[in-house]
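Omission of a single protein chain aside, the complex is shown with its protein chains in their original locations.
Moving on, here comes chain A:
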């Protein structure tokens, strides 16, 4: 039988009749009833608990709210018909609710103020993040220089292991991706340039774009997604598991142990992968040229020889170490920012990928402007 609370007005003074099952299953119903009763009774109103058939903590808490902790305290002594176990339950609930009172609801804030405070918070966080990243970059450089002159502290094994993970294992996907983008660029060039009777310049288009921009940019974006996220997740879960603290208490430096090998590995792997990407992209373009434009492989190579100076290759390659350094720094820093929960690991992994891709593209745009102005 569902629980029930009603005011018995047949007698004067009226009394409060509490009956039925006061359990979780009827909680919503009971709560409505008790809310309707508010104001219709006072501390002197007689309360009858004799008809209550069962009660659990949810029901007991409602009773305490209905009658007040003190009143329930008295009732547990007077309501003799209630089974001893139920009285004990009431007693436990009312004494714990008395000791830990119900919280005050926080008033909802003005939407306008909330919006402004969020914008302010975001701007402040951006500033703090930038400062932190700059500080972290400084710390990496300091560690690097310190270790440079101490060959005994060079950690060759982890560096090689990381190069395998982030370089060798990523090579197939980098090659495949850039090969296909190369083919697509060649198709685009062939279609547009053929209108001007300049289809032959497709060769230049592919070579220029891959040597100067696409080779390094595609590789960097791919590694930002693949490696920065891995760095953050690895270091982040170590942080959540107090392993970073353990490293510190063992008198070791997490910068030496975790960050430097990763940064160095990426500094070596990214330029190598960039080279692969350039070659694969040009190869993709060449295949399209040979198949659909009727340019023979010999001619393709001789055109490359005559039109494309080596400085384009250098302009592309010189960017690779900068990208590598920043991707590794962002990935590791976000890892260190992780706190406790599993959700935090996910949050910072996302943030590290977004940040590193953003930084790579911004830096690339700035570099493109610079090289163009310099006439390189």
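In this section, a residue touches a chain if its C-beta (ideal position, glycine included) is under 8 Å from a C-beta of that chain, and two chains touch if they have at least 3 such contacts; residues count from 1.
Keep this in mind: contacts and distances are computed from a predicted model.
The UniProt record for the undisplayed chain lists the protein name "ABC transporter ATP-binding protein", from the options "Molybdenum transport system permease", "Adenylyltransferase and sulfurtransferase", "ABC transporter ATP-binding protein" or "Glutamyl-tRNA(Gln) amidotransferase subunit A".
Across the entire complex, the residue among A:66, A:93 or A:357 in touch with the chain not shown is A:93.
Set against the missing chain, the residues A:2, A:24, A:252 or A:366 yield one that touches it, A:24. Although one chain is not shown, part of chain A still touches it, namely residues 23-25, 27-28, 31, 56-58, 61, 85, 88-89, 91-93, 96-97, 99-103, 339-344.
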